[in-house]
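Have a look at the structure below, then the notes.
The complex is shown incomplete by one protein chain, all other protein chains being positioned as in the whole.
As written, the chains take the letters A and B, and residue 1 is the first residue of each chain.
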Amino acid sequence: MPWEEDPGDLYEHAPCGYLTTLPDGTIVRVNETFLAWTGYERSELVGRKRFRDLLSPGDKIYHETHYAPLLSMQGDVHEVAFDVVCADRRRLPTLVNSVLGRDPAGHPRAIRTMVFDATERRGYEKELLKARRTAEASELRVRALQQVVAELSAAPSAAEVAGAVVRAPAAAFDAAFCNVWLVDPDRDQLTAVASTDPDGPARDDIPCSSSRPIAEVARRGDLHVVPTIAAAEERFPELADTMRRTGIRSAVLLPLTTGFAGETIGAEVLGVLSFGFTEERELDEPELSVVRLLGHQAGQALDRARLYDDAGRREARAMFLAETTRALEEPYRLMPRARNLVERLVPAIAEWAAVRLQIGPAGLLADAGGPAPDQVRLAERVAIVVANGKAEFTDVGADPDCAVLPLTAGGKVLGTLALRMAPGRRTAAAEAAFLSDLADRAGLALENARLYEQERAIARTLQRSLLAGDLPSDPRFAVETHYQAAAQDLEVGGDWFDAFLITQDKLAVVVGDVVGRGIDAATTMGQLRSAIRALASAEAGPARLLERLDRFVDRVESARMATVAYAEVDLTTNEMTYACAGHLPPLLTEPGGSPRYLLDARSGAIGSRAGSTARIEHRVPLSPGSRLLLYTDGLIERRTRPIDKGFEVLARTYAGRRDSPLPGLTKGLAQTLVGGDHPDDVCLLCLSLGTEERLERSIGADPVQIALLRKDLRGWLVSHDVDDDSTQAVLLACSEAVANAIEHGYRNDPFGIVDVTATISAAAIEVEVTDRGNWKGPTGEVSRGRGLRLIRQVMDQVNFDRRDGTTVTMRRTRREAR
Amino acid sequence: MTDQQWVTFAKMGSADLVRLAGEIDLANAPEIGREIVRHTGRSGAVLIDLTAVSFLDSAGVRLLDALVGDLDQAGTPIRLVVGETGAARMTLKLCAFRDDLLATDLERAADELGG
């Protein structure tokens, strides 16, 4: 039959290749068709090659990982695509079917493989595949772009926009080394803000006028594609260096512009995106259009973020101003207010800030943060700003970003605010309006604090000078007083105490309280105090005195409704006569007895129209050793407890201290009853029939006052028959201790108060000097060291307590006792 | 205190005589120091009379110390005249001022400087 085939010929010349191999792939038989397709000689293959040896390296892997296991498991494999490497290295695309033959025991015996020429089909497949890969890449780009656009629209700040943009090239193009630079119009430079480099963005800023490629692109506003290092070498040698260093072979520099795609006129460049490829790469037109689109989308997002930033900054600034104004009202005093200001500024606004006030001989300084600028240059600029009252926002020279603004109030320059803006923030010049506003408000707040300090100091001084007048001393009696100002820095109150000898043998003691606070109250208190001294007479007695005071307040209206507890003691008979005008009852202890309130002789406040002004008095005989306590309502009144409870607590506390020495008694009572935290002034006077002695003075932190203190102290020492040497020694030691408090403790506080207490016994004189200033450790100054040495030389015991301010306690044994 | 003259100047032989009086402390020492320096800048010898000083603190000592230092350096002889007792002598002794600086008799000190 013509269609009958010779099996041998059919095998050899079949329209497909046949191979028979051993289970390990060694070729044992191959047909002519396969040899003709591949160009191998039969002798080259049979017994010498395995089938996999004819495959391309990639297909070898596939053969080993897929084909061989499959064949061994299922016995046959179908339509596996392999490229057979021909004798001339040409590759023949094939499809391969194999069957594994086994011997009767089931052991693999041979593999029969049929090889089809798949050139056409594979060509078609490759086209398909390429189309698929292209579509996938395009889809990937579009998806990456969509992702970026979504992120951009959600990015509220320039930094977040940059963060989103910098990730886009890697996602869309498999690009590497992406960096975003933003134009900083204040500083006229480009700053790297985001990078895919794990080390973060570059730290060097590029001036907009620079010849560097980033600046060039920002100026020209068009896309630069640098396909090779050689191309970079021609135009931007520096870029070529960077590319070589970072392993980049092609680079793209894309301006981020406002306006819509395609518009270049009027579009503003807000930043530059740079990225590269680790292999040389040409971007085709669709890719370039995606890149351009990215630039526009990013530019628009930046523009929007800029507006957001601007609005956000304005809002933050307004809030900061409002909060600062409010916060500055909080501390009344000047230095805390100045400190408060600089501490609010650093680090929120500035990295360093200093307030200098032209107050006191050396001026006052509060600063925070750092580094501080060059002090000499700063001093020059401060002097200029103080002189012409105009702010300087920049400076020529090493520290251009350091601004100095005048702090003014009522046209007067009170001092300066100097600051350097926090790094990465807008410059002081760019924030000029905000900073000026801030300085104006701060100036006003500081001026108010200064006025407050001044008034407070005057009122305190007035009050203290009135209260510090000589209290009488006499072997027959002793008076102990204590005045404790309200804990909060409120204005002074109108409380007072007084003790004076009406005659040689008649002692008057007073505690009173004027309505109101501040200078007026202090002045009125002084007037009433003087009036009582003037009106008291040997014959009048307490009731008559109060009547005269009623008439006095008709002329001094501010004294109306003042309350007074007044007692006269006849020192020859120890008989006391007392009267209370609207004041809390005196508290009396007699030896061996419990404290009792003296509730007789009560009438209304001075000049009261509603209260009883029928003035009455009451007599009480006192035994030696009696103690009479007069006090103001601050001692017992508490918002949280009824007044009768207060009376009870006072009586109990007083009873508990019945045997305590008089020195320190009133202070101890005040501390026990009101502690450190009390809203009102407290004034106490304790009269003891007996002799104990104590001198108590408070002076302002002014060297001139030391001489006045010495005068009092000298008189007090002399009156106690203290020997000359001891007097000189105590005067010197006390002067040095006070000078120390003024020069160091109150170095920054010209309004500080130094308290001096001296007590004397038969054995020794003891002086205590207390300030509440900031002790900053030994200054190494020779002068003060000498002062402290002098104290130690002339006193027998000296102790420094620097827990809260400084208290120096000094003791010198009297000559008689030595 | 403003009516009080803490420092007055006179000539005694060839020496400039500086008379100090009253209490000298932190409050007035710097001012007194400036006065003295102004008057004794070109002196051949300086006598400082402290016999009328009723109080002298470490600020006063600082002033005298600086003054002595400057004059010593310039080779100008100086004497401090203090009473046998009193505040000035106490403070200066406590601060261990050199004996050759201290004198008790003004005339003799002036003679010494003149010679």
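FYI, a residue touches a chain if its C-beta (ideal position, glycine included) is under 8 Å from a C-beta of that chain, and two chains touch if they have at least 3 such contacts.
The definition used in the following text is that contacts and distances are computed from a predicted model.
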Among "Hydrolase", "NADH-quinone oxidoreductase subunit D", "Carbon monoxide dehydrogenase" or "ABC transporter permease subunit", UniProt-listed name of the chain not shown: "Hydrolase"
Which displayed chains the hidden chain touches across the whole complex: A
Option touching the unshown chain, where A:S72, A:S594 or A:S660 are the choices: A:S72
Contact with the hidden chain (one of A:D9, A:E64, A:E139 or A:E380): A:E64
Touch list for subunit A against the chain that is not drawn: 23-25, 50, 52, 56-62, 64-66, 68-70, 72-74, 77-83, 95, 108, 122, 125, 128-129
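Simple rule for what comes next: only the chains that are shown with their structure count from here on.
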Subunit A to subunit B touching residues, read off their complex: 702-704, 706-707, 710, 724-725, 728-729, 731-732, 735-736, 739, 742-743, 782-784, 786-787, 790, 793-794
Interface residues, subunit B side, partner subunit A - complex: 1, 23, 25-27, 55, 57-59, 61-62, 85, 87, 90-91, 94-95
